[in-house]
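The structure appears below as structure tokens.
Removed from the display is one protein chain of the complex; every other protein chain stays in position.
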Amino acid sequence: MGMVGGGTGSFIGDVHRKAAAIDGMIELVCGAFSSTAEKSIASGLALNLEKSRCYGTFEEMIEKEKALPEATRMDFVAIVTPNHMHFPPAKMALENGFHVVCDKPVTLTLEEAEELQKVIAKSGKLFALTHNYTGNSMVKQARAMVAKGELGIIRKIQAQYLQGWLSTSLEKTDQKQAAWRVDPKKSGIGGALGDIGTHAENLIEYITGLNIEEIAADLGRFGEGRVLDDDGNMLIRLENGAKGTISISQIALGEENNLGIKVYGTKGSLEWYQENPNELITRWLEEPKKIYTPNGNGLHEEALEVSRIPAGHPEGYLEAFATIYKNFATHVNAVNRGQSINKPDYPTIEDGVRGMKFIYAAVESDRNNAAWTKIN
Amino acid sequence: MGMVGGGTGSFIGDVHRKAAAIDGMIELVCGAFSSTAEKSIASGLALNLEKSRCYGTFEEMIEKEKALPEATRMDFVAIVTPNHMHFPPAKMALENGFHVVCDKPVTLTLEEAEELQKVIAKSGKLFALTHNYTGNSMVKQARAMVAKGELGIIRKIQAQYLQGWLSTSLEKTDQKQAAWRVDPKKSGIGGALGDIGTHAENLIEYITGLNIEEIAADLGRFGEGRVLDDDGNMLIRLENGAKGTISISQIALGEENNLGIKVYGTKGSLEWYQENPNELITRWLEEPKKIYTPNGNGLHEEALEVSRIPAGHPEGYLEAFATIYKNFATHVNAVNRGQSINKPDYPTIEDGVRGMKFIYAAVESDRNNAAWTKIN
Amino acid sequence: MGMVGGGTGSFIGDVHRKAAAIDGMIELVCGAFSSTAEKSIASGLALNLEKSRCYGTFEEMIEKEKALPEATRMDFVAIVTPNHMHFPPAKMALENGFHVVCDKPVTLTLEEAEELQKVIAKSGKLFALTHNYTGNSMVKQARAMVAKGELGIIRKIQAQYLQGWLSTSLEKTDQKQAAWRVDPKKSGIGGALGDIGTHAENLIEYITGLNIEEIAADLGRFGEGRVLDDDGNMLIRLENGAKGTISISQIALGEENNLGIKVYGTKGSLEWYQENPNELITRWLEEPKKIYTPNGNGLHEEALEVSRIPAGHPEGYLEAFATIYKNFATHVNAVNRGQSINKPDYPTIEDGVRGMKFIYAAVESDRNNAAWTKIN
Partner (left out) sequence: MGMVGGGTGSFIGDVHRKAAAIDGMIELVCGAFSSTAEKSIASGLALNLEKSRCYGTFEEMIEKEKALPEATRMDFVAIVTPNHMHFPPAKMALENGFHVVCDKPVTLTLEEAEELQKVIAKSGKLFALTHNYTGNSMVKQARAMVAKGELGIIRKIQAQYLQGWLSTSLEKTDQKQAAWRVDPKKSGIGGALGDIGTHAENLIEYITGLNIEEIAADLGRFGEGRVLDDDGNMLIRLENGAKGTISISQIALGEENNLGIKVYGTKGSLEWYQENPNELITRWLEEPKKIYTPNGNGLHEEALEVSRIPAGHPEGYLEAFATIYKNFATHVNAVNRGQSINKPDYPTIEDGVRGMKFIYAAVESDRNNAAWTKIN
């Protein structure tokens, strides 16, 4: 693969590289890692790339790689830049015959996302969005349990994604991660909404198989001088009549990365937290609480096939992330061999567009004092 | 004390009796336990009362006890009936010179609550409302930490009270606990709102020392044929600008009695769950997570004085309930001796009126499709 | 009941009183609370007793109470003194027709315990030993599961009772609780062994229904100048061939009251901790981990009948302690009415003698450099 963004010091670029490496299916062969050719080369050399394949811009990378022999050139592009730099390289890569993996939220604006959807369709290329948490074994188990009807009809949802790292005015220091996230030119109209809210939304829809139909959002901008939300409390209604809440925050002081979900049905309920990802808590009408673990007893096939190691050997953030890459790489290999592929078991542009609609609906609701707003 | 309600088979009457007994300060001497004299006597005899002090009605109890010598007669009345039967005995007891302990929500209607407030003021008698969870040692610690400014300015709240016992149509069986709770004539305009929602509201205001200013409530009535809410998702705004959510449910299948709260400030945060009441989780800007325990290291006086036993010996629901009774009995003793008393360290009619306003605001908001509604 | 020991400031006396009070079956009517008549009266008055029934010595109490009319006098004596003061009042009470509740370990020496066993048999009176942890609902469930064969053949045990309160030389301050516990004249030949080790031993034998057959003990005396053990590590072999460990300590710094047990069988396993007593963790060959809770789903009758309140309302140390008193009082009532009684569901002198033999075997093993020593 070739990478756009992710130069030395980047958080998410390094995550993508490690995740892509774990299963031994993907090799990083080139990149346009930084805003200058010099920095990009330095980053690439530190990653043991050949200097000739450390490019100054994504345009250069796509053009030069395209000119290489098929066996040599990158198979797909991984885009790990801030949000405003997702669409341009994605579009160009797809139009030049490369598959694309892209970080979330998919684009800066909803318009871009819908445009990208068309570009993908036209290109016939594969596109994966790294809603990485859906790669967890216990999330797969949760989804399978709901899909098989084991929880009955879903009635209630509680989802949260709580962080505290923006409790202080971190963006006023030289912390690059903070700076772009609070800047609407780079993040879009959502702050925490785009950065973590879309993960919560995606997790709800992935596990329940149900769309969020409407939302009433009360966003907070607690950090001094912030124009984008750094906190949000939301009521949600799902397409089947279920109700619930989403609470997100980047000012929930002391929280590290507390993504969690509870789903209550008429026959059973489940609960999962990404900080403790190797447990799926389930509750039942007449039986005691049961705790599932990766590769443990009683799992569905969908969960078993995700685990890399025997029960009791914890897998974490990188492994779940790697599952997205693994499933994507499997599709890339199949397509490259001219084989037909099944429905993707990784997030796609449809998830990306849903995420952008969620951000837009939440922002609109908030502007209207938390009035109910449709997501569609 | 004398008891109104709480005949054989009652859940909460038995809780009140055990809670009142633990600290050896209170003796049950009489009661009007049931709707018939026969049942009341049977209940009283089973509790080792003298038959002559097992009354057929609360009116009879209050009159006859009043006629007894001061040293013999009950000191106060404990009211443990369904909501619609709180106001009449409370009013009569107060007007006849008895102090009162009453279960929550304080009355059937807001009007009754406000009327009762006047009756209490006029009577000069003591009144305690059993928001029992505020009796927990770790809740006292939480309140003290906020009051002393250790958490800084409160920005975000998440509260929940989740039960699953009404997941099925339990009220259609002969379960008495379920039957009256889904009946507006006995419960009032709130279902889960009154039964458990007021506990969540009270806990927020008790710990933070801040009033909830407005609320946007989306209530659910999932049980077939139910007219009262059995589920609710709410946005809240506190008087200081903090925001948050309250989620309550009696159809959250498999949940037993999951009352919990998270409070996030600018300097620290805290988290507490009543099902695991002997832990207070705190988070800090620069220090690791700290877990406080009853009678453990680092507690404030307010928490220490509540614990009955050394650290590591778990106290539970009854002990917290008992703390309300103990603090109330201490006041009763003081008043009986003609001593002046400090500010009550137990919930009072003010908490009761706040609770009723919370119910009314939530119901009104829900009728207006979750529009923001003031609580005042 | 009448109490021996437990004057103002006593830890365990207060626990016994609260535990006896919870269920409304037992009334404290007299006591010999302290070593002087003056202190005893002060303690008794603070407990609302009549001055005439606050005695200076246990001998006085037993004699004077015996002289009272049957309906007035105490039914049984509760002994809550340090170990060396268990045997004399127990013997005298039994020989004068009173039932006895006694704290553990049952006596100062094994000889006393065996003597007491004879006294009890001769007296025909009831005797309960407050191994209070066996009163927990989840311990009852554990015992029932093993008894019904649900765990198969027991193969492995891990038990621990870890405290840290003697990490420092607390006995050199004026802490009375510490002082007598490190004094062989008052504690006997075991320090931590008697104070907490017997609880671990009793819990193993209660849950598994199996005797510990032999023990290899390596005791520690870490506190400066201590002659009694304040720490112990032990290998155990059970009568059925199961093996395991017991680890006890009062110098495990930071531990509060961490009594726990794991039992592994050929079909299932279980795990329980008294600091979190409302969970029983179970593991199975082919099913996921299941967590039982008091009054929750899937319990046996033995566990259900112990819970006082609905699922999710935590019960703790006092409630478990109260269960011993409740079951004992039920027997006392039956005997007083001339009814026959079933096998006691509370610890008896047999448990007391087992406990003393455990202490003696552990001390002997330790003297022989942890050589295997029989308990019999």
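Per-chain residue numbering starts at 1, and chain names A, B and C are given in the order in which the chains are listed.
Please note the rule applied: a contact is a pair of C-beta atoms (placed from the backbone, for glycine too) under 8 Å apart; a residue touches a chain by one contact, two chains touch by 3 or more.
Note that the structure is a prediction, hence the values are computed from the model and not measured.
Looking at C:266, C:333 or C:376, the residue that reaches the missing chain in the full complex is C:266.
Of the listed residues A:9, A:97, A:241 or A:312, the one in contact with the hidden chain in the full complex is A:312. If you put the hidden chain back, the residue from C:77, C:252 or C:291 that touches it is C:252.
By the touch criterion stated above, the residues of chain A touching the omitted chain are 11, 14-15, 17-18, 21-24, 28, 47-48, 163, 165, 255-258, 274-278, 293, 296, 308-319.
By the touch definition given at the top, chain B reaches the unshown chain through residues 284-293, 296-298.
For chain C, the list of residues touching the undisplayed chain reads 155-156, 158, 160, 164, 167-168, 216, 218, 220, 222, 231, 233-237, 243-245, 247, 249, 251-255, 262, 264-269, 282-285, 289, 369-372.
As a working rule, only the chains that are shown with their structure count from here on.
Note: centroid distance chain A to chain B, computed from Cα atoms, is 43 Å. Averaging Cα coordinates per chain places chain B and chain C 34 Å apart. For the pair chain A and chain C, the distance between mean C-alpha positions equals 55 Å. Residue positions 284-285, 289 of chain A each touch two or more of the other chains.
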